[in-house]
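Before we start, here is the structure in question, set down as structure tokens.
Of the protein chains in this complex, all but one are displayed in their positions.
Every chain is named by a letter (A, B and C) in the order it is written, and numbering of its residues begins at 1.
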Amino acid sequence: MAAIEMLPRLRERYRLDFVIVNGENAAGGFGITEQILEELLDAGADVVTTGNHVWDQREALVFIERYDQLLRPLNFPPGTPGKGCGLFKARNGQEVLVINAMGRVFMNDLDCPFRAVDSELEACGLARGADAIFLDFHAEATSEKEAMGHFIDGRASCMVGTHTHVPTADHQILDGGTAYISDAGMCGDYNSVLGMEKEEPISRFLSRIPSSRFGPARGEATVCGVALETDDATGLARRFAPVRLGGRLARAEPEFWLSE
Amino acid sequence: MAAIEMLPRLRERYRLDFVIVNGENAAGGFGITEQILEELLDAGADVVTTGNHVWDQREALVFIERYDQLLRPLNFPPGTPGKGCGLFKARNGQEVLVINAMGRVFMNDLDCPFRAVDSELEACGLARGADAIFLDFHAEATSEKEAMGHFIDGRASCMVGTHTHVPTADHQILDGGTAYISDAGMCGDYNSVLGMEKEEPISRFLSRIPSSRFGPARGEATVCGVALETDDATGLARRFAPVRLGGRLARAEPEFWLSE
Amino acid sequence: MAAIEMLPRLRERYRLDFVIVNGENAAGGFGITEQILEELLDAGADVVTTGNHVWDQREALVFIERYDQLLRPLNFPPGTPGKGCGLFKARNGQEVLVINAMGRVFMNDLDCPFRAVDSELEACGLARGADAIFLDFHAEATSEKEAMGHFIDGRASCMVGTHTHVPTADHQILDGGTAYISDAGMCGDYNSVLGMEKEEPISRFLSRIPSSRFGPARGEATVCGVALETDDATGLARRFAPVRLGGRLARAEPEFWLSE
Partner (left out) sequence: MAAIEMLPRLRERYRLDFVIVNGENAAGGFGITEQILEELLDAGADVVTTGNHVWDQREALVFIERYDQLLRPLNFPPGTPGKGCGLFKARNGQEVLVINAMGRVFMNDLDCPFRAVDSELEACGLARGADAIFLDFHAEATSEKEAMGHFIDGRASCMVGTHTHVPTADHQILDGGTAYISDAGMCGDYNSVLGMEKEEPISRFLSRIPSSRFGPARGEATVCGVALETDDATGLARRFAPVRLGGRLARAEPEFWLSE
């Protein structure tokens, strides 16, 4: 997997203190296995977030209980295996609160993600237990994503949207100091439909009949993500930039780290 | 409106031969009036495309019949006022086929956009009636947008997705020569929810109750779009780049036009 | 309104101890006004339940605080005006717990109705505070309705589904003793689309364009509902039958009350 191969180099190149990877499609597009989780952690991920595909590999319902570093959406029903947020120690010694929540618009029927996130931010805030706070908001609609960004603006270091598999170009630091991007995109081949070989998805749109299984596209991957630097005093965002390396998309790097 | 103010300067700065604007939210976020359409055309738009909000101002049902330059989605039901595509003369004398279609995933119940677009491309193809072909695919889901892009790859100059109001960073020229971007984004204030003041949308997500009307956010606008250069012989894409000017988003310009 | 005219006669004819009316479309199809609520209460309703249309008349957001007898769905967000359940005294002196909840499948994004209802049933159960318990589950999908029925079977006297505006013929007493019907239907003219004049809805399905407002169909109404008799000792259902009177639908009456 592209992210696994690239991570060690990226950690070194950018001297990263903390790395978060969304792994909901890590197993050939469908969920995550324990082995892949181990590989991601070995490659340098500190936390692996997920989304609607988290249980595609049913073993995840079991092994998630053994890995604090694996999160599933916070607003899943009470009693769901695993946890939706956690406090983690970064390499620089800072405490990082990572929250994984899921949107409802055009998605599953879940309890309110706004209230769920709010409740975590009340329990552990910037300069009140956490040196940095990161939200992976796994959602479809840009309206819900932007609303969530503004909802937590000033209370978290960063919100990164996921789920559409396409990076957006609206990265910005909101007025309250929270870095925001609607979608980080996927790590995969962008000559595809959502990272999967394009023939079968196109065929289904035309015929409404599945004719074969979805398989991951095998072209060169683009590793997509964001680079964030937080203020040590406030925990808010100082610098924020997209990362897009390899494959077909326009290259993007956090220049501010390279020039130093 | 930001696009209207900026267009004359952009036409000159980039020496544009043909300009397409999506105007479905031109009237304060809801549809388009005849007056605004006139202003857009005066400012230099050659064609104005739309989407699900096209009839928000009901007068559009009437005046669309008088303006060839105003398109509504092609796959609206037979009998719908207006047209979904047209052949237009560019300033350089080329014939440009512009198609406006709408997706179905998480959208309205419409007839198949793939078949509708296919039928237009069969009737008038590159080097068979059109020097360039442009599709505004107004859709929500990235899966449907990417599938459409690949579906017309090699048969059109460019597909630009619209509707999410957020620009994507996946602009590329597909293998067959068709320029593609999942979403062009909106022209408006990105300190907002979809261009609207953020308080009311946030409040509705939390309370599920409308408490006031949506109003457009009044901060500085970012004009978002794409720049396309086609090959005179084939009509396929030669160069393709995002444009983001003003406001809060990271500036992007088609360097290839400025350096010449 | 048909229900208002008919209620006094029905109370007398069947010697009813307690009457519940869903009033979400009482105001010409859209919500409920204080005046109509008063009329319903005067006509003999003990409790008025609602659903997704509850706030169509915005005054309801205010006056609901003054009427214990008006319920809105229980699983609306915390902070929503009004209440989702209440304990009411029947004419025979019994305490009746009435719960109003709303489904999520094909409906609004709300918190889990199963957990919300469960929590009320835990707080006040049959023979533990309530002599009878009635749930109006306002939902679209028969899957969610049937699942809710079985979920509360043995813990409530009755679940009546609402929202589709069409009575179902699946009334039964479930194995645990809870009376169940997927939908009670509406009180209105069944020569219509959901009680509204049929021309505009048909036109919208064909054209996808609103051409006029919806207005209620004015033909003779069928009053639709159910008749329930509970066991004084257990609070569970003893007899359960549909009621359909007047208008175009096949007449149905609770024979067991008339023969006594």
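The working rule: contacts are C-beta pairs under 8 Å (C-beta built on N, C-alpha and C of every residue); 3 or more make two chains touch, one makes a residue touch a chain.
As the structure is a prediction and not an experimental result, all values here were calculated from the model.
Interchain touches from the omitted chain, evaluated on the whole complex, reach A, B, C. From the options C:66, C:115 or C:128, the residue with contact to the unseen chain in the full assembly is C:115. Between the chain not shown and the residues C:92, C:119 or C:143, the one that touches is C:143. The chain that is not drawn here is touched, among residues B:87, B:105 or B:250, by B:105. The omitted chain makes contact with just one of the residues C:69, C:94, C:108 or C:168: C:168.
Residues of subunit C in touch with the missing chain: 106, 112, 114-115, 140-144, 146-148, 150-151, 164-172, 174-175, 182-183, 185, 190-194, 198, 201-202, 205-206, 242, 244, 248-250, 252.
For subunit B, the residues in touch with the chain missing from this view are 77-78, 104-105, 109, 111-112, 115.
Although one chain is not drawn, its touching partners on subunit A can still be listed: residues 55, 61, 76-77, 79-80, 108-110, 206-210.
Definition applied: only the chains that are shown with their structure count from here on.
For the self-contact between subunit A and subunit C, the two sides draw on mostly identical residue numbers; the shared fraction is above half. Taking the mean of the C-alpha atoms as each chain's centre, subunit A and subunit C sit 43 Å apart.
Contact of a single residue of subunit C with at least two other chains is seen at positions 77, 109.
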